[in-house]
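Before I ask anything, let me first share the structure, which is written out below as structure tokens.
Note that one protein chain of the assembly has been removed; the remaining protein chains are unaltered in position.
Labels for the chains are A, B and C, by order of writing; each one numbers its residues from 1.
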Amino acid sequence: MRAASVSDYRELARRRLPNIFFEYIDGGSYAEVTLRRNVEDLEAIALRQRVMRDMTQLDMSVQTLGQTLKMPVGLAPVGMAGMYGRRGETQAIRAATAAGVPFCLSTVGVCSIEEVAATGTPPWFQLYMLKDRGYMRELLARAKAAGCPVLVFTVDLPLPGSRYRDIRSGFTGSTPLKAAMTQALDGITHPGWTWDVFVNGRPHTLGSVQAAVKEGRRVTDFLAWIARNFDRSVTWKDIDWVRENWEGPIVVKGVLDVEDARDVVRAGAQGLVVSNHGGRQLDGVRSSISVLPAIADAVGGDLDVFMDGGVRSGLDVLKALALGAKACFVGRAWAWALGAGGQPAIERMLDTLRAELAVAMTLTGCNNARDAGRTLLDNG
Amino acid sequence: MRAASVSDYRELARRRLPNIFFEYIDGGSYAEVTLRRNVEDLEAIALRQRVMRDMTQLDMSVQTLGQTLKMPVGLAPVGMAGMYGRRGETQAIRAATAAGVPFCLSTVGVCSIEEVAATGTPPWFQLYMLKDRGYMRELLARAKAAGCPVLVFTVDLPLPGSRYRDIRSGFTGSTPLKAAMTQALDGITHPGWTWDVFVNGRPHTLGSVQAAVKEGRRVTDFLAWIARNFDRSVTWKDIDWVRENWEGPIVVKGVLDVEDARDVVRAGAQGLVVSNHGGRQLDGVRSSISVLPAIADAVGGDLDVFMDGGVRSGLDVLKALALGAKACFVGRAWAWALGAGGQPAIERMLDTLRAELAVAMTLTGCNNARDAGRTLLDNG
Amino acid sequence: MRAASVSDYRELARRRLPNIFFEYIDGGSYAEVTLRRNVEDLEAIALRQRVMRDMTQLDMSVQTLGQTLKMPVGLAPVGMAGMYGRRGETQAIRAATAAGVPFCLSTVGVCSIEEVAATGTPPWFQLYMLKDRGYMRELLARAKAAGCPVLVFTVDLPLPGSRYRDIRSGFTGSTPLKAAMTQALDGITHPGWTWDVFVNGRPHTLGSVQAAVKEGRRVTDFLAWIARNFDRSVTWKDIDWVRENWEGPIVVKGVLDVEDARDVVRAGAQGLVVSNHGGRQLDGVRSSISVLPAIADAVGGDLDVFMDGGVRSGLDVLKALALGAKACFVGRAWAWALGAGGQPAIERMLDTLRAELAVAMTLTGCNNARDAGRTLLDNG
Partner (left out) sequence: MRAASVSDYRELARRRLPNIFFEYIDGGSYAEVTLRRNVEDLEAIALRQRVMRDMTQLDMSVQTLGQTLKMPVGLAPVGMAGMYGRRGETQAIRAATAAGVPFCLSTVGVCSIEEVAATGTPPWFQLYMLKDRGYMRELLARAKAAGCPVLVFTVDLPLPGSRYRDIRSGFTGSTPLKAAMTQALDGITHPGWTWDVFVNGRPHTLGSVQAAVKEGRRVTDFLAWIARNFDRSVTWKDIDWVRENWEGPIVVKGVLDVEDARDVVRAGAQGLVVSNHGGRQLDGVRSSISVLPAIADAVGGDLDVFMDGGVRSGLDVLKALALGAKACFVGRAWAWALGAGGQPAIERMLDTLRAELAVAMTLTGCNNARDAGRTLLDNG
């Protein structure tokens, strides 16, 4: 199959990855209501077609946090990417850099901050608040040393939500690593993945936090570790603590409520991501795109508002921009592409987003991504 | 399959139980419109995610009718549970007690009041109004003697609704017991159930009412008996009669209308259950969750308002609380778990509800189940 | 399969009837949008459950056009019923009479007015306006002679709509009879039907109009004949002509619009049927139930308003009554039952409707069908 769209990379990933990892990427929490809402609410938005405008000039670049993105898209933090492709995080940042867009490394990436930065581009770094503040300080210092330009602080995971698919597939913190891996290798044989990742993609540890995850140091131990080390007591005051240890811009990820958004401003962050963690945390919350406009209206003048969740095409990107986002992040889109074919597949996937965004801008008469606003939509 | 959710217990019960019983539990009346509405209307409600709140303290206990429930959940009265697991009602009350929640014994349980109370915990007792008032008086006396703390008086069954699935599967009052059992044993073999329930789970009578059901004394005779003995002439005045014979708290189960709810208050009951009998009586009525808010607004100050119908996760529990319920009852959830794996499965199912409720409270910023209100919901 | 519901008779008819006839009964015109709307709009209406009312008295009889119906249901005119069961119209009227409800004979019935009346009960007679007024006069005289109490004048068939299923199955006026019958007999063998209808159910002519249908005198010739003989020029004035030739009550069938309903009153009819011909004429019009309230409000004081279209249970009957209908007609429900098992099946189907209506009345607290009104519904 020639991949024509993001959904095609999903299909290819389904074929290539061990089921346990495909389900982990693909699934959402509980009954996956929010996961579906993310996609369906974007789909329901109507673009407004305009014709006969001179569209020879088309500028899709945006400025944010001191950087220029060649298009208003970024790769969202995705845990354990090194299990979907050999040293997955390094492949992803190479593809992102080639496309002129940022890559955000997850706290629980397989590759460490240093390994990713060694590609020549320091990543944005995503941080979960951990109980061990000493370790936190160390992490921030490493991110700074590696030259990470932006810190993304994820706030919607004070405790892990429950993903039924992972429990069913046996992919939980309490599963011994060996059992999980055996399961991954069993069943349908996945020779491509086995050679690429299992044999040649080692070590399978969580690069940045391996020093903290004492008990097993292997990828599948991290969920048990999260359950114990994530910090339910964190409040806006802790942002002050983070700021003391980080000079660059801070983006708060996982905001769905206008009141929380106002608190983000108050806490002094430079950006926020309207996000429900891709429908992977509290199922039943609203889609990101449906709450975006109110949040952008409330705080868009004070900081940069991003969004993620359900973005599957360049058309979706334009819809998000029209509703107030500075740029979008994609999570599953790149994780699927990585699983489907590594860096080249992520590059092609980003090409597809760009081409789709070009069509969408051209036929809505939008010459400049920076000017995208609600007039690009047709509210009937 | 590892059961990750209530729906997984359903799937396991489908495999383990004779079809005739699975369909009896699973089905609703007529075209099952209300059954679907119960589930879909809960699903459509959006929780409001809040972040960065100190969630170290999380109290999900509630006080009601002189008891403390460790979480705001109870096991609804379900008829003939002893056919889904060996002496099913006793297994269920043990699981409920372990979890600190109440179990309500059905009038038409396989185990009698006395057998259930002999586990050490007297159950709440559910009563249908029967024509034979002498027998009624006797039943109430037995419940009192056994120490039942609460009487649940079910009012939405003046006559049985029609469940197409049961008619199709031959599970009706007019079917001779032998034929029904033969059918249960035939078809696909269900060795687990046969050994557990059919061989070792006897006697298969309706413990509490067997003295009244003269004609056959076996489980499947009860439907015919219901049709003859249930009382269409019962009105609010009959509650007075019940009160004369019962000193403890009375909960009226099966209320869907604000005017009826006001009558419950007038009749002097201590609680009511917003319920459509799990979509098993009058198909086409509204979902329980959709009528809950108006009823809670109208009478929530006068008595304790509970709800049941469609609750399939701890997220659903929080939604019901947010809309005014003191606590939720689950019917099919525990009947499926019982069929899937007896007491241990019910315990795990209750653990799952608790864990899900914890996530939901944490991510909506609700530290205390008693404070749950409409601000936990996002109405767009 | 034990038939529990109207939809079960459909399934049984599908198995027993030659495909060409099953599709003819089952189908609607064009994309079958209106057919679906009829059923779905009824389903979407919510009944309002009321409890604790003394329901020992339950009266479902209604008075209309000088008759008492034991329940508010009638058998709608259905063409060619004699092809779905041996002398089908006579079987149907016997079942209807046993249940105390009216049977309306179609202009294009297989059994003639006289053959049906010979059962002891003269049917209501449904008339299409034909071009040949001489023949019309003769028909009316025969209906009068046979003692038909009511004339139902169908006005929504000035020309036949197109039923894609019939064109696909070859069941059209232009098909030679032999080809159609061969097709009916071929394919899957239908031995029950063949013996019952094909061998023993003759003659296969349109009893009442065979004198007019010159060219072939067999059932399948009638569609071509309709196309030529139905009268597009008929207007309200023609009702005057009918009234001159008919002394009894006249019911106009096929009204969907308030303005047309007012014209029915002006034309002096005693009743009207809100109907879209079961979604078999102009696809895309609204469901009968959705237009019923406005029509009942406008003319319910002047004549008796009936409805048909999508009624599949006794619950649906109560919904229609609540929205202003005096009684409902069922078309497919009895045609399916006839195809499934002749008169006994129609009797059981009517029993089912009655039992369902009893549950619906009991649980909405409606003691008397004559009092059914909008308070029985819950509009949220």
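Here, contacts are C-beta pairs under 8 Å (C-beta built on N, C-alpha and C of every residue); 3 or more make two chains touch, one makes a residue touch a chain.
Just so we're clear, the structure is a prediction, and the values are computed from it rather than from any experiment.
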Problem set entry | Sole residue of C:12, C:224 or C:282 that reaches the chain not shown, by the stated touch rule | C:282
Problem set entry | Options C:17, C:213 or C:234, residue touching the unrepresented chain | C:234
Exercise. Looking at C:60, C:256, C:292 or C:376, which makes contact with the chain not pictured?
Worked result: C:256
For this session: State which residues belonging to chain C touch the missing partner chain.
Result: 30-31, 33, 155-156, 158-159, 161-162, 164-165, 167-168, 170, 232-236, 238-239, 254-257, 259-260, 263, 276, 281-286, 290-291
Seminar exercise, completed: Residues of chain A touching the missing chain are 1-2, 4-5, 7-8, 43, 45-56, 312-313, 315, 319, 355-356, 358-360, 362-364, 378, 380
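Note that only the chains that are shown with their structure count from here on.
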Exercise. Among line, ring, star, complete and other, which best matches the way these chains touch?
Worked result: line
Exercise. When chain A meets its copy chain B, do both sides use mostly the same residue numbers (more than half shared) or mostly different ones?
Worked result: different
For this session: Compute the rotation angle for the C-alpha superposition of chain A onto chain C, expressed as a multiple of 5 degrees.
Result: 180
For this session: Measure off the straight-line distance from the CA centroid of chain A to the CA centroid of chain B, and report it in whole Å.
Result: 42
Seminar exercise, completed: In whole angstrom, the CA-centroid distance of chain A from chain C equals 60
Exercise. For chain B, which residues are shared contacts with two or more other chains?
Worked result: none
